[in-house]
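A protein chain is absent from this complex, but the other protein chains hold their places.
Up next is chain A:
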Amino acid sequence: MTTKQDTPVETMPYTEPSGLEKLHERLTETGLTKAGVYGALAVFLVWTLFPVYWLVTATLKTRETLLSFPPQWIPVDAQFANFARLFAERPEFVTFITNSVIVTVVTTVIATTIGAMAAYAFVTFDYPYNLDFHLPFYILSTRFMPPIVTIIPLFVIFRGFGLVNTLRGLILVYTMFNIPFAVWMMKGFFEEVPESLIESAMIDGHTHLGAFFKIVLPLVKPGLIASAIFTTIITWNELLFAVILAQSSQAITVPVGLASFVTKFSVQWINMSVAATIALVPVLLFAFMARQQLVRGFSMGAVGK
């Protein structure tokens, strides 16, 4: 942009640039701003990534080298046995992982399906009282409510139905959590699908429901993948509801298990680092596979939490 600035100057009315602008142009000419921009980016990236590096490398250290002074920047004598020791000392961690996987997979499938169906209906059908316009807004508004506001009544209601300490209870809550995002994400995608496509599918003998599953859903696959990934990450990460609704080991998920490594007075540093790294890896893999959709999803402001 700054290079274009030089050309029109001679022909157009032009006010004298301020001292600051002159300095900026001088810097541009010598290539210094470019270096400055990349320098700033480098600092920002190191600041953002180093803490994660620090956790992951902690899994390969001993208790002594982990908190040595001065710090050991790169682990020497990598302790891979740390991974085996976590499962030897805390065998229940396997159950936590299994629980988290079950809850995450089932929630993702249900929330994405229900969300996509609702979004399609709002886009396609006309509802009385303008509901096809108002209902999506009500659905979205639930996202602005702090989840802790409903947690006490939910706990009481769930206790009444015997849903506390069950995976079913967690799945139900997380589905509720993720539907608004799925609806809003999918709505945009369904709006792009031409109506004539569905009509011709129905003339070909499909039921409307059949046309939805067979013709429409494959067309909006990128949207489905994006909402599934957001749902997966949010569900896998959630702590607040899990801490309150799942206190016994048959329903404890990974985040609650992680919290148990840390008490007010002591921390099991190595086990904690290993467990946290195990919790972090699937999220990183998912994010890397879907980086395009994630960047777009986050940039759109469609932020999932």
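Convention: contacts are C-beta pairs under 8 Å (C-beta built on N, C-alpha and C of every residue); 3 or more make two chains touch, one makes a residue touch a chain; residues count from 1.
As a convention for this text, contacts and distances are computed from a predicted model.
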{"item": "Candidate names \"ABC-2 type transport system ATP-binding protein\", \"4Fe-4S ferredoxin-type domain-containing protein\", \"Lactate utilization protein C\" or \"Sugar ABC transporter permease\"; UniProt protein name, chain not shown", "value": "\"Sugar ABC transporter permease\""}
{"item": "Of A:L86, A:V103 or A:A118, the one touching the omitted chain in the full complex", "value": "A:A118"}
{"item": "Of A:A78, A:I157 or A:L197, the residue in touch with the unshown chain", "value": "A:I157"}
{"item": "Where the unshown chain meets chain A, residue by residue", "value": "1-2, 4-5, 8, 12-15, 17-18, 20-21, 24, 33-34, 36-38, 40-41, 44-45, 47-49, 51-52, 54-55, 58, 66-67, 69-71, 114-115, 117-118, 120-122, 124-125, 127, 135, 138-139, 142, 144-157, 172-173, 175-176, 179-180, 183, 205-210, 213-214, 233, 236-240, 243-244, 255, 258-259, 261-262, 264, 267, 269, 272-273, 276, 279-280, 283-284, 286-288, 291, 294-295, 298-301, 303, 305"}
